[in-house]
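Below: the structure, in structure tokens.
Every protein chain of the complex appears in place save one, which is left out.
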Amino acid sequence: MTRRLNPARIGIYMLLILFAILFLVPVYVLLASSLKAFAEVQDLSKLWRLPSGLHLESFRSAWFGIPEKGLRGLAPNLLNSLYLTVPATIISSMLGSLNGYVLCKWKFRGANVIFPLMLFGMFIPYQSILIPLTQTLAAIGLGGTLWGLILVHVVYGIPITTLIFRNYYAEVPTDLIEAARIDGAGILGVYWRVIFPLSLPGFVVVIIWQFTNIWNEFLFAVTLLQKPELQPITVALRNLAGSQIKEWNMVMAGALIAAIPTLLIYVLMGRYFVRGLLAGSVKG
Amino acid sequence: MYRNMRWLVIASLVVLALVVGACGTPAPPPPEPTTPLPPPEDTPMPEAGTLEIFSWWTAGGEAEGLAAMYEVFEAQYPGVEIINATVAGGAGMEAKAVLATRMLADDPPDSFQVHAGHELIDTWVVAGVMEPVTSVFEDNDWLDVYPPGVIEVLSQDGEIWSVPVNIHRSNVLWYNTQVFDDNGLTPPTTLDEFFTVADALQAAGVTPLAVGDSGVWVDIHVFESVLLASMGPDAYRGLWDSTTDWNGPEVTDALEAFAQMMEYANEDHSALSWDQAAQLVVDGDAAMTIMGDWSEGYFKSVGLTPEVEFGYVPSPGTGGSFIMLSDSFGLPEGAPNRDNAIAWLTVCGSQEGQDAFNPIKGSIPARTDGDRSLYDVYLQSAMDDFASNEIVPSLAHGAAASEGWVTAFGDAMTLFVADLDVGAAQEAMAQACVDAGMCQ
Partner (left out) sequence: MTHARRERWLAFLMVLPSIILIAIFVYGFIGWTARVSLSRWDGIRPDYTWAGLDNYKQLFAGGGSVAARRFAIDLWNTFFFTLLFLAACVVVGLLLAILLDQKIKGEGIFRTIYLFPMAISFVVTGVVWQWIFAPGTETRLRGVNALLHSVGLDALRWGWYTDTSSIGPFHVALIPVIIAAAWQLTGYTTAMYLAGLRAVPEELREAARVDGANEIGVYRHIILPMLQPITLSALIVLGHISLKIFDLIYTMTGRGTGFVTDVPGIFMFETTFQGNHYAQGATISIIMLLTVTLVVVPYLIYSFRREVEL
């Protein structure tokens, strides 16, 4: 079926473009502010104006810092965020995949009770568990370390990753599993030979979700990691703004830098994201 | 540990590359190879080790000043590695959340920034998590070079609990000299004069008072000046030890004056921060703003010169009084590197340390023997006033009352600014004093 450009289709494009513009308004403010000089960004009556020139120094100071002024740049923190986000995302996705597999295809007695109990974990307000969390991590020797924060993100990632994979695997036909069983595969064999190779779209969804959340997470990171050389980029970003005079141009530049990895993932994996959502979350 | 970490990241990147690569898209960018790895942690050198300083000074003049003080320290103790643990956040609240969580988990830094006064005493000292620093004061003969009023703010149960590095003044009225000249006005010295001047400015089409109270502390900040103006320094001090009655007529007067003042403020005050309000004064859209003397740093940062483009007087009705607040550093019980912490506190309290920090931070030394030549014209005038005025503590900045009290007070202010109901506000403030355990 070919589609000509009739009035209805023009209307659709107009609406899409209109919404795109509305969505981009804050992005424009963000970008324009990051390119402005301090005095310009401070003058809110000039909010909509283009920057008077390309003041790239806010990007430079956000990235490298200004050592003589005691200001640290974001560069090392970007690396910390990767150290944190990549392992935490991978581990929680693997756990979610295994849990989802077992809870969907190997329902042991009580599995139907355990799953909702697990799921409940994603709904708690995290402020309320900060203090026991810090004390527990300190007690097991993980206080103030990246490992501790990775553990935290893995644990609180279990509910959502399990949910997505469990729903995803529900679509995998039982016949496939039966066939592998007849070939003599055990619980792990089935996972490895049948389930895992089918899991890629599920992994894409989980990775995007976990990567975005862990990358942007602030509360745990700021509480659990004290050493500046370990802090992820969200905390460093917040620290670009002082407590008295806030150089928002630099903070905005920093925010754009911080958003690049997530954005890259959206652009590169966007298609698979929708495909994976389709496979995973359609069922309640 | 770092080698392990790097290995893990590489391994996970490989896994990710496999997962992602199978979908035909490249993996996210690998870590920047040029960035040096952070230094190895916890490699104590025999008699040096580390020193972790916790503060909310992450950027701007405050971070620069802190860095200058670190330089003084490093020159004296070259072997000690400083860990500059900073958490930003409005008036240090997020920093406070982090600090409290760490202290509860028995993981204190070696020294941390805290507002001198009741914020220090009622939160930390009463809880028994601080070590007194009286001996540091005695060993360095500081009891003679710090004003008695400051020592009093720092003291509880006969001990001194922290070392102040600076003094800020809360009750300052900043004004645009051009606007005042154009309208033939002089800056007001009393509340009555303020309202006369404000009427004239309003008639001339200028917003009389710029307020940026998107954070409620700004309302408390302006209100403490009005409280002081309404009752004078002695009664104002009495508010904090229950010798002045919160249900009394002076408090009513102050609330009424504040409500009237807000009529002259920019309508969009709750959308602005204090510095955006200061910008209104810079632009001449507004004539005056009441804010602490960190405002001077803001005016200078946008290129203005004190006493030329902008002027300053004590906020209306508070001449002769100095509402002080002070940043100080304390010594937590169980500091991991106690000797280094004491060395740090010695630098904080020294003339050299304070003269390195304050000219950059834009505050005056807590000591009386600062080198005046290092400070600009405003700060010199503040030094004069600090030496001669009645010193009273700031409520908004932790000197006058416990944090619980300030929080309750702020809640009352939040409602008051919206409904301007004087009776309800006074009742809530009296109740806040009772809840804080100070009034019956």
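To keep things simple, chains are lettered A and B as they appear, and every chain counts its residues starting from 1.
Criterion: a residue touches a chain if its C-beta (ideal position, glycine included) is under 8 Å from a C-beta of that chain, and two chains touch if they have at least 3 such contacts.
Because the structure is predicted, anything quoted here is derived from the model rather than measured.
J.: Which of B:N171, B:T207 or B:T244 sits in contact with the chain that's absent?
T.: Within the whole complex, the residue contacting the unshown chain is B:T207.
J.: Using the document's definition of touch, tell me which of B:V216, B:A229 or B:A254 contacts the absent chain.
T.: B:V216
J.: What is the set of subunit B residues that contact the non-displayed chain in the whole complex?
T.: 93-94, 96-97, 100, 103-104, 122-124, 126-129, 205, 207, 213-216, 266-272, 280, 285, 403-404, 406-408, 411-412, 414-415, 417-419, 428, 431-432
J.: On subunit A, what residues meet the omitted chain?
T.: 3, 9, 12-13, 15-16, 19-20, 23-27, 29-30, 33, 44-45, 47-48, 95, 98-99, 102-103, 106, 108-109, 111-112, 114, 116-129, 131-133, 136, 152, 154-156, 158-159, 162, 186-188, 212, 216, 218-219, 234, 237-238, 248, 251-252, 255, 258-259, 262-263, 266-267, 270-271, 273-278, 281-284
We adopt the following convention: only the chains that are shown with their structure count from here on.
J.: List the centre-to-centre spacing of subunit A and subunit B in whole Å, with centres computed as mean CA coordinates.
T.: Their C-alpha centroids are separated by 34 Å.
J.: Name, in rising order, each residue of subunit B that touches subunit A in their complex.
T.: For subunit B paired with subunit A, touching residues are 5, 8-9, 12-13, 15-16, 19-20, 22-23, 25-26, 28-29, 31-32, 35-36, 38-39, 41, 52, 54, 56-64, 66-67, 70, 83-92, 94-95, 97-98, 101-102, 104-107, 109, 273, 275-276, 279, 283, 294, 297-298, 301-303.
J.: Could you list, by residue number, the parts of subunit A that touch subunit B in their complex?
T.: Residues in contact with subunit B: 38-39, 42-44, 68-71, 75-76, 78-79, 82-83, 86-87, 89-90, 130-131, 134-135, 137-138, 143-144, 146, 200, 203-204, 207, 222-223, 226-230, 235, 238-247, 261, 264-265, 268-269, 272.
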